[in-house]
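Of the protein chains in this complex, all but one are displayed in their positions.
Naming follows writing order (A, B and C), and every chain is counted from residue 1.
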Amino acid sequence: MQIRLLCFAVLEEIAGTREQRLEVATGTTPQDLWAMMRGKHPRLSSYVTPPLVAVNQEYAPPTTRLEDGDEVAFIPPVSGG
Amino acid sequence: MQIRLLCFAVLEEIAGTREQRLEVATGTTPQDLWAMMRGKHPRLSSYVTPPLVAVNQEYAPPTTRLEDGDEVAFIPPVSGG
Amino acid sequence: MKFRHLTDDPIDMGRLLDETRRDSDGALALFAGAVRNHHEGRSVESIFYEAYREMAEKELARIVEELKSEHSEVSLTVIHRLGLLRVGEISIAIVATSSHRAEAFEVCREAIERIKRSVPIWKKERSPDGETWVGWQGENRS
Partner (left out) sequence: MKFRHLTDDPIDMGRLLDETRRDSDGALALFAGAVRNHHEGRSVESIFYEAYREMAEKELARIVEELKSEHSEVSLTVIHRLGLLRVGEISIAIVATSSHRAEAFEVCREAIERIKRSVPIWKKERSPDGETWVGWQGENRS
């Protein structure tokens, strides 16, 4: 199945891109995607647990089972206001 | 001695004037002036104690001994803001 | 006497915010009182604000200085309008700015509470039934 992965702020800088379209196995979770990110980007290696996660623009647990077409976002610590 | 008596808001309407220059005896207090006001204006007869009092633009006890040239004001309940 | 805290003109709140804020302030708290169209079940058309001007100016200055000395990091401006104000017009504006929002909110809130307690300003409400000096009991309808 296909999902869209969004990375913002410092994570976008680290990933080098804001949006990625990924082919993933059925049953993939945001936690799995984070492990993949950590594998690719040494700057993330010390961050074992992912930052906050949103699925389809709502906060969701990192263990959420993703579905085809989902929009997944990693949300670093927010600092609006 | 001479003092200036100021009445504001509803008290100005009742007294018919904002400012009065009065010749008073040495030792007169704001309380004495209030008794005089009550005697003159039946609408005040039920108000035995005066409203707040200011002497020379600062809040003061109604028993303050007035001095020549003092500016005395009766301050009905404030409602600014 | 120069009146810094009293005005007979409409209050420009954007300007008040600009004048109060310093570049070190990240938090701006503003309180404004507006003439509302009702009070204790009566409809209100306008309010006439009157003051013992010299003393009100001094009291407002005293409250501002007192709050600044209690909260040394805060910048604070207070202005009260006098005269006839219609529904929706602003009678008072208070701006407190600080590095941090907790202090800005606290000082803004405390300023309006202290002002309402002690500053010699009075309002006369005009409703379709007549006029009332707010806070004076009973016999004052005219």
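Rule of thumb we're sticking to: a residue touches a chain if its C-beta (ideal position, glycine included) is under 8 Å from a C-beta of that chain, and two chains touch if they have at least 3 such contacts.
Not measured: the values here are computed from a predicted model.
Taking every chain of the complex into account, the absent chain touches A, C.
As for the chain not pictured, it touches subunit A at residues 6, 8-10, 13, 43, 54, 57-59, 73, 75-81. Summarising the interface, subunit C meets the missing chain with residues 12-14, 17, 21, 23-38, 87-88, 90, 97, 99, 101, 104-105, 108-109, 112.
The definition used in the following text is that only the chains that are shown with their structure count from here on.
In this assembly, the C-alpha centroid of subunit A lies 50 Å from the C-alpha centroid of subunit C.
We define each chain's centre as the mean of its Cα atoms; on that basis subunit A and subunit B are separated by 74 Å.
Per-chain Cα centroids separate subunit B from subunit C by 26 Å. Multi-chain contact residues of subunit B (touching two or more other chains): none found.
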